[in-house]
Every structure is written in structure tokens, then in C-alpha cells.
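In this view, the complex is presented without one of its protein chains, the others remaining in place.
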Amino acid sequence: MIATHYVYWAFFALMLIGLYVVISHGNLLKKLIGLSLFQVGVFLFYISLGKRYGGSASIISEDVRAYSHPLPQVLILTAIVVGVATLAVGLALAVRIFEAYGTVEEDEITDDDSTGPDGADSDSTGAKGTGSLHKTDRHGSGS
Amino acid sequence: MILLVVMVALLVAMILALLRAFLGPGLYNRILAINNFGTKTVLFIAVVGFLFGRPEFLDIGILYALVNFVATVAVLRLTHYKELLSGSGSKGGE
Amino acid sequence: MTQLPVLQVTIPLACAPLCVLVRSRTAAWLVFLAAALFSLTCAALLTEQVADDGPVRYRMGGWPVPAGIEFVVGDFSTPILLLVSLSAAAAAVYGHRSVAAEMDARRSTLLYACLCLTLAGLLGLTVTGDVFNAFVFLEISSLATYTLIAMGRRRRALLAAFRYLVIGSVGAVFVLIGIGLAYAVTGTLNMADLAQRLSDSGGNRAVQAAVVFVFVGLAIKMALFPLHAWLPAAYAEAPSVVSTFIAAASTKVAIYVLCRFAFTVFGASLVFHSMPGDRIGLLLAAVAMLVASAAACLQNDLRYLLAWSSIAQIGYIMAGVALATTAGLSAAYLHIMAHAVTKAALFGTAGLLLIRLGSVQLSALAGIGRRMPWTFAAFVVAGLGLIGVPPTAGFVSKWALVAALVERDQWLVLGALLASSLLAVFYVGRVVEIAWFREPPEGAEPVRPATSMVAAVWFLALLSLYFGIDPTLPDRLADAAASALLGTGGG
Amino acid sequence: MTLIVLDVLSGILLVAGALFLLSGAVGLLRFPDFYTRIHAVGVTDAVGAGLILLGLLLRTTGWETGIRLVIILFFMALTSPTATHILAHAARRDGVRVWRKGDPRR
């Protein structure tokens, strides 16, 4: 069991490590790093489904007898792209959150939100929000 | 057989570089370890191709040689710009 | 005509880059409106076609299935197509003035582009017949939704979007793991092919795990209790037009995908008989109804209140699905449609109030019913629909749900449903009381909201009334959908 | 005959390259500070990688593989010393201290 499945166990361990970071760590950037670890575990799992002992990369050539399966590779190419897209959006959000709250620690942000003016009324932070809007507007109007 | 020996040497060298990356200390030692690991990766890809009889995928090796450089430049540039902005001249990021 | 399924998805998709290129707010809005109306037309034509000739299958690139990807439009997907397109169209009418009031021109074009992408993603998710392709569409709609939520006015919108991004991505990866496990056991990704190959693998533990992963992932996406944590802030902080649209469409599509996986991929016998899908589903549904309705009573912000009530409504729908009977599924479909229309109207009204008042804290709403009578009347009509008072669509669907629960002797769930409805009377009543029976602040003038926005809200509210008085159309759609899901599948 | 010579020659190059790499890696781990480590790695890596790639070059059959190896060799020769150079430079600018005899290892 272990001998034939050691690969899967390793990938599962990887996914779980990533998942733990996503849930338990409070730093938003660390969460994103954890998310990538989680995803990479899944990617490797898929790729290992297509692997065949003695097989070779699925680029057809005359002197090769057996090929590994191309389909999981195609799926994972797509998934990698989705992963990096998510990472980019998450990072951009984290940067904006840092600008708005001055921190990227989830606990501190939550504290700030419950004690800050935002909880009661949107005015003060609304002004802040519009401030950044104006800034982007200035950049954007010329584009 | 010789290729296998080279492969084992590469893996050992990778593990040593990995330990350095874990131990640090500081950013620079880590960058150095990663840069070194990148070289090993290029060689790994080249050797694995020969080992399993399909050496024609060396394009990946070329790409790694390039990307490794871009990453190193990026690390130096972006970590600096942080220090310039915050004004704290920390010693190697730790 | 044969090309309809693909046009349904690709035209809204192609509209997104157009929105970016046109650079003017009005032009981008027109593009989005055109996309929504086009997809509504497509959906209507497809509904007719499916009702007449049975399921439509479309093979991408002409490749034979399962080597290629196919789109399948059956009775089970047409109600969702109609619903998504309709809410997009309503959001488009509503959005023009709402967006103009809430953000600058350049970001507006991006907002419309993202709305097009969300629309296309949700439609694609509905029609696809390939599990991995479903994952891709799921990610398109999710990523666009995160962006839309982050465009909200307050800084909390950023946090809400980030949380949703992290939780939603974990959910998507769970779905991906589930698909991977099923793929490992069958070697295929096509839904029909999967169903066929899985039919005799009831005892396979990898398949059972696949069911668990897909369902947990989708439960996150549809905010089923206790995986709902992302939803309240996400709906409440998003720009009004966005919450109007996604509150109507996005969780509903996730439930639809869950049904599709449960009934036409894994098979009802595996999910609801070999595995305790029915008991767990009913339990979570009952808890969701109670907890979320109670939480809604405690909210002081109208939009948070509505968002919590959405979580309770997901519980109603889930109860219908978990019964896995024709009556239950039919009730679930009815409630999907009824609640989508109702909740879109409510969020639309909340957006109108927000623009005029700058805040939708309940305390700020005092006397607003007298200052904005037309707007608030729509809120009351939709609110009655939320409670389930006749003659609204909400009543019809809840009645069907009650009947389905009684049929299977689920008295506890029925009790939860009634208790939750009582709580709904309380939280809707509280808003109405504040808005109509409290004195408006000194010197408050009557306010005139934008006509197009009120028109959109009233359209939705009247639709809810119409379906309450004459439920033939939704009944027909829901019955056909339920029997298609429970029948041979056809997926 | 030439085949055997090539084979032996490539074997020697590969083994020598592997030895260089190993010694560099040991240096990376064991040397006391950043500058000594970058010295160990910078020198051995370039030589080791070069030797291994040359060794592989002698084993190639098709020209396509050969040309790729040459390109890798070229890129490595270009980027690797540059990276080492700017790294050491940046470290010195940044005030990473040089290790003297008797200092604790870092």
C-alpha cells in the first residue's frame, strides 16, 4: 500500500501543509503563499495520475514506445494560470488593504474595524475611499 | 551509470543548498542559495533528459537559466526599494 | 439555431474586452446591456427549443465526446439560464445611474467588463457538460466577482473581497481535488461519460471522497452553513449593482452545479443512499435557516441583514435538494427563482437608499418610507415575498417546499422552516416599522431617486407578485427540471 | 574507437563537474560567512556546470540537442557571474560584515 501509493501521500501532505497555512496564519500574504502550496499539491497529484512507468513526455517521436498521458498536463497548465491569476489579484488586494488599514495581519485589521469609525458610520472612511478613487481617476483619465 | 552518479551528486548538492536556504541567516545567504539551486535545476533537467533517453527538452533548461537571473535581479531591486522607502537600512532583511 | 448554446456564453465573454476598449461609461454600459439582453434572448430561445425537442448538445470544435468538451442544455439548466440572464438585464437597467453615482468613469468601464465576465462565467457554468470546464468557468466568475466586490466604497470591501478570494479559492481547489479523484478512477472528464463509468463504482472509496470534496467546495461557493463566513460582508460591501446581480445569481448557480454533480454525475443513489447526503444536507439546511435568520434579526445594517437572510434562504433551497424527490427538487428550483427575483429587488432598494442617505444603518432609515414612498413600496412587496406571504412567488415556493417536506415526514426541518419564516417576519417587519412608523429627522425633504433604478426594482417586485398569482411558467420549468435531474439524467 | 574515447572523455568531464559541484555545495554550507560562501559557490558553480554541460555535449547524437546545450552554456556563462557580482556588491553596500578569524560563525 505505502510502496505503491507513497507519491499520493506526499502530495496529500503538501496540500494539508498549504491548507493549514491558509486557515491558521493571520498574515494575508502568508495566506496567499499557503494557497499556492495547497494548489501545487493538487497540481502534482493530477500530473502523477498521467505518469506511466517507462513512459516518456507525450511529444510524439518515432523511437518512443510509451507515453505519459497528455490530458492531466493540459488541465494543470490551465490550473497553474488560474493560480497565478488568483495570486496577482490577492496581492493587489493585500496592498490596498495595507494602504487602508496600515497592516496585513488579519487580527489587527479585525480589531481596527470593530473599534474604528467604519463600524458605526461610513463617512470618515468613505472620504478615504473616495480619496483613493480620485487618485486613480487622475491617473486614469488620461489613459 | 556515470549519469546516475552525476545525478546523485546533483541531488546531494541540492540538499546542501537547501540547508543553506533554511539556515540563512539573512536575505543574502538565501538569495545565494536559491541562485545556486537554480543552477542545479538547470543541470538536473539536462541530466534527467539524458538519463531517461529523451534529451531534446533542453528548452526548459534555457528558460531556467534566464528566469533565474531575472529573479535574482528582482530580489535585489525590490528589496532595496523597500528599504529606501521605509528608510530603515536593515542588514539583509532579517 | 444550432449554435445557440455557445453564443449564449461567448457573446457576453466577448463583450468584456469591448467594455475595456470603448472607454466611455455610457458606451460600456450599453455593451453590458446588450450582452444581458442578448443572453436573455438566447436563454428564452433555448428554453423553447429544449421544451420542444429535448436536451441540446453542442460539441466544441466538432470533436467527438469525450475527447472534446461539450455543452449540454437540458430542462435542468434552462431555468437557471433564464434566471441569470434576467438578473443581469435587471442589473443593467439598474446599474446605469447607480454606477454613475458610486464611482468614476474609468473604473466604471472595468466594472461593466467584470459584470460581463461574471455573467459569461455563470452562464458557462450552467451549460457546460465537462467537469473541468466547469472548474474553469467557476474560476472566471469567481475572479470577476472578487474584483467587483473590491470596488465597493468602504475599505471593508477590500477585506471582504480578500476573504472571499481566499475562501473561494480554497473551495475551488476542493472542487478540483474532487474532480481529480473522479478522474483518477474513471479517466474521463465528460459528465455523461463520468456518470456512466461511475454507475457501478458505489463502493469505491476514492469516488466517495470525490463526492465529499466536490460538495464541500460547492458548499463554500454557495455559502451553505457553516461555510457561509465570506458572504455577509461580500454582499453588503459590494457596489449596489453588484450585490443586486450576485445576490440573485451566483449562489444559485453554485446550487445548480451541486445538483448537476449530485444527480447527473455521481448519481442520486450514491450520494443520497450509499452516502448520507440527504441527512447531512437536511441537517445543515435546518441549522442554516435558524441560525442565519436569527443573525439577520441582530443586524443593524440593512445590507448585512439582507445578506444574512440570503444564507437562510440557501438553507431552504438546500432542504429541497437534499430531499432528492421530484417534489423537493421542484420546490428547490421554484425557490431559487423566487428568491433570486426577491433578493435582487431588496438589494436594489437598499442600493437606492444608500445613494440617497449615504448609509443604510437601520437608524438612518427612520421615516424613509414617507420620503421615498415608491421606492419603499417595492421594498415592502419584495419583503413580503421574502417572508412568503401570498400572493408572492415566495409563498408559492415555500408552500411547495412544505408539501415536499411533509411528503417525506421531515417534521423537524419543517419546524425549522416555520421558525425561520417567523424570524423573517420579525426582521422584515423591523425595517418596515423603522421606515414607515418612525418620524423622519427634522427638515428632511422628500427625495427623488433615479427613475431607471426604481423601474428596475419595481420590475423585479412585480415579477415576484406575478409569479405568486400565476405560477404556471415557473411551475412548468421547475417540474421539468426536477424530472430531468431525477430521470435518466441526460447529463 | 572514437566513440569509446568520447565516452571516456565525457565520463571524466561529468565526474569532474560533479566533484566541483559537490565541493561548492559543501563550501556553501560549511563556510563561515556570506562572502566566503559566495566565493565557494561562484567559482565552483561556473566550472562545475560548464564541465557537466560539456560532458553531456560529447554524448549528444543530434545537433538539435547539442545546440541547446551550447545555448545553455552561453546563458550560464553570461548570467551566473553577473548574478554573483551584483549579489556580492549589493551585500557590501548593504553592510553585510566580513567574517574575521575568531568571529562567531554566521
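Some observations on this one:
Residue numbering begins at 1 within each chain, and the chains themselves are lettered A, B, C and D in the order written.
The rule is short, and it goes like this: contacts are C-beta pairs under 8 Å (C-beta built on N, C-alpha and C of every residue); 3 or more make two chains touch, one makes a residue touch a chain.
Keep in mind that, in the parts below, contacts and distances are computed from a predicted model.
The protein name that UniProt records for the chain not on display, among "Cation:proton antiporter", "Autoinducer 2 import system permease protein LsrC", "ABC transporter ATP-binding protein" or "Hydrogenase subunit", is "Cation:proton antiporter".
All shown chains touched by the missing chain in the whole complex, by label: A, B, C, D.
Taking the whole complex into account, chain A touches the unshown chain at residues 1, 4-10, 12-27, 29-30, 32-34, 36-37, 40, 43-44, 47-61, 66-78, 80-82, 84-89, 91-96, 98, 103-105, 107-108, 135-136, 139-140, 142-143.
Residues of chain D that touch the chain left out of view are 75, 78-79, 82, 85-86, 89, 93.
For chain B, the list of residues touching the undisplayed chain reads 4, 7, 11, 14-15, 18, 21-22, 24, 27, 30-31, 33-34, 37-38, 41, 44-45, 48-49, 51-52, 56-57, 59-60, 62-64, 66-71, 73-82, 84-85, 93-94.
We take it that only the chains that are shown with their structure count from here on.
When the C-beta pairs in contact are tallied for B-D and for A-B, the bigger tally goes to B-D.
If each chain is reduced to the centroid of its CA atoms, chain A and chain D end up 34 Å from each other. Work out the mean CA point of chain A and of chain C, and you get 25 Å between them.
Residue positions of chain C with contacts to 2 or more other chains are absent.
The touching residues of chain C, counted against chain A in their complex, run 103-107, 132, 135-136, 139, 143, 146-147, 150, 153-156, 158-159, 161-162, 165-166, 169-170, 172-173, 176-177, 180, 183-184, 189, 358-359, 361. Here chain D touches chain B in the complex through residues 10-11, 14-15, 17-19, 21-22, 24-26, 28-29, 34, 37-38, 41, 45, 49, 52-53, 55-56, 59-60, 62, 64-65, 68-69, 71-72, 75-76, 79-80, 82-84, 86-87, 90-91, 94-96, 106, going by the rule given at the top. Of all residues in chain B, those touching chain A in their complex are 52-54, 56-57.
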